[in-house]
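Read the structure below first, then the notes.
Note that this complex is displayed minus one protein chain, with the remaining chains in position.
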Amino acid sequence: MTDSASQPVPQQTFKAPPSRLREFWSSFRENRGAVIGLFVFLGFLVVALLAPVLAPYAPDAQYRDALLVPPFWQEGGSTRFLLGTDALGRDLLSRLIFGARYSFFIGLIVVTLATTCGVLLGVIAGFAPTWLDTLIMRLMDIVLSFPSLLLALVLVAILGPSLLNAMIAIAIVLQPHFVRLTRAAVLTERSKDYVTAARVAGGRKLRIMFRTVLPNCLAPIIVQAALSFSTAVLDTAALGFLGMGAQPPTPEWGTMLAESREFILRAWWVVTFPGLCILVTVLAINLMGDGLRDALDPKLKRS
Amino acid sequence: MALLEIRNLSVEFATHSGKFRAVDGVDVTVDEGELLAIVGESGSGKSVSMLALMGLLPWTATVTADKMEFDGHDLRKISARARRRIIGKDITMIFQEPMSSLNPAFTIGWQIKETLRKHTDLNRSQRQDRAVELMRQVGIPAPEKRLQAYPHQLSGGMSQRAMIAMALANKPKLLIADEPTTALDVTIQAQILELLTDLQRDAGMALVLITHDMGVVAETVQRVQVQYAGQRVELQEVDGLFENPHHPYTAALLAALPERATEKRLPTIPGVVPGQFDRPHGCLFSPRCRFADARCIAERPRPASADLGYALCHYPLIDGLPTGKETAA
Partner (left out) sequence: MLSFLTRRLLTFVPTFIGVTLIAFAFIRLLPGDPILLMAGERGVSAERYEQLRAQFGFDKPMWQQYLDYVWGIFHGDLGTSFVTKKPVLTEFMSLFPATVELGLCAIILATIIGIPAGVIAAVNRGKFFDQALMSTALVGYSMPIFWWALLLIIVFSGWLGWTPVSGRMGLMYFINGPTGFMLIDSLLSGQSGAFRSAVTHLILPTIALATIPLAVIARQTRSAMLEVLGDDYVRTARAKGLSPARVNGVHALRNALIPVVTVIGLSVGTLLAGAILTETIFSWPGIGKWMVDSIFRRDYQVVQGGLLLIALVVMVVNLIVDLLYGLINPKIRKG
């Protein structure tokens, strides 16, 4: 025994364990795609916030002398309108920059709405007596048995086509996923010892539901929220494209696409750029969401 | 001539924190029809050396050896395709977890017949006959019915029998059994061991039994190879090993057997097998050895002579006492 003690023992200093946030960040940072996604996302956010400063023109200013001008690098284009103009002579770049505002606004509102309702219902279902649980879950099954976009479309038909209604409709369509996820997480957490301990200690039911259990279910909810952000942007754009979302002349990317559809074979740029913006935003959010999932939920990591 | 001869086999795994040497200069020799046991704690590299032989290690593993020959084939130079003609036919292997080692998506019969289809020219009905025969051979009742069963419908013991049937399908020259009874109930363990040794004797194939259970060794095998931390520390005939272990580790393992306990309290070996970061410089067993001295910590031992069981020790034991200590000092 003394022999082993005389062995050179590797020096080890114990630092305080990293805080949860730091631990999360170091694990998130490993994922190159996620970091790229984060920076692109932040870039779009800055553009959205500074839109009035960055945009060379007002989004609805029409220049009758310059209809369907191509981007500057193409023949006939000029640096006056970097990405060209649309059929009404509006500067495409300015409209895209202002469009970023709408996309973030949409994503934020829809996700907040869907998450709040979904998590609330999910926690209730997880703690409720069987009949209420069954009722809530059946309701969610019913909502999920309609293709999401179709249901959103029909809801907008009821509510009337506008950006706000489109957002409400998409939030309604998205929230069953949150309900299911939250309920599943609550059910696993609820049977754990610390919850029993809280109950034995005489914690009030509401407190146990929202202060004891819910914080431990947050990881998958955050991931779902991030991924829902991209769905929200995508689906609102789709509704806008179908003429059921934001109405012209709002510079919302989907609506811009819809307006320019008839020019697809004549002016590729009016179609290409708004879609590209949607794609890059959605891609950045999905990259980030994948990274979030890997960092927050080691069980799902594996790959 | 030996059926299987491995000289100085080493296996290294690339990990996030550098290389980890799981097998360190191990020799294995198996003669035709012989029964050899490889014994050691978990982490002693006994499975890894056999998986290396089979070519079943993941790509993170680097295998080096001075010699790796089976039945006249040099397994170091052989192509993957040629190796696959030997693996599953002449060398087969069964594993620790019979339940998860069978594919849950296919019937037992399908899985047995698959190996027949791969390595023989038997036609469909011949394969069926052979499968039934094999099932009977390993003592599975109602073989025709069991062939159509899925793995989850079989008990652990039955699954291991099915695995053995699959391993025997092509009349292998060497069967490697990697802890075949560890996951099974105690009552089943004895049955499976008996089945394996009977089959080995009747079929005249060689059997390598990997185990951590000295009790299993005592009852079944001819020769025992003791491994520790990726190294072979002793190789002896089973009787000699039990009577007169030459390596302190073997002695400690034997002393830990309840059947051989002389004191009230069962002796244990303090500490654990060294891992990636606490590998001693000298003898790998030195931190846990009760005979170890400064030389053991500083210097790597070399294998002793054959009559001392090739013990990898500076002071091989004879009758439980270290030898050569005075001269060394």
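By written order: A and B. Residues from 1 in each chain.
Please note the rule applied: a residue touches a chain if its C-beta (ideal position, glycine included) is under 8 Å from a C-beta of that chain, and two chains touch if they have at least 3 such contacts.
Keep in mind it's a predicted model, so treat the numbers as computed, not measured.
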item	value
Selected from A:Phe44, A:Phe104, A:Phe178 or A:Phe241 as touching the chain missing from the view	A:Phe241
Touch with the omitted chain, as defined above, among B:Ser10, B:Thr92 or B:Thr181	B:Thr92
Hidden partner chain, touching residue among B:Arg7, B:Arg84, B:Arg136 or B:Arg295	B:Arg84
Given A:Leu83, A:Ala226, A:Ile278 or A:Ala295, the one touching the chain that is not displayed	A:Ile278
Touch list for chain B against the chain that is not drawn	54-56, 83-89, 92-93, 95, 97, 100-106, 114-115, 118-119, 150, 152-153, 163, 166
Residues of chain A in contact with the chain not shown	33, 138-139, 141-142, 144-151, 153-154, 157-158, 160, 230, 234, 237-238, 241-244, 254, 257, 261, 264-265, 268, 271-272, 274-276, 278-279, 282-283, 285-287, 290, 302-303
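Note that in this section only the chains that are shown with their structure count from here on.
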item	value
Chain centre separation (chain A, chain B; CA means) in Å	53
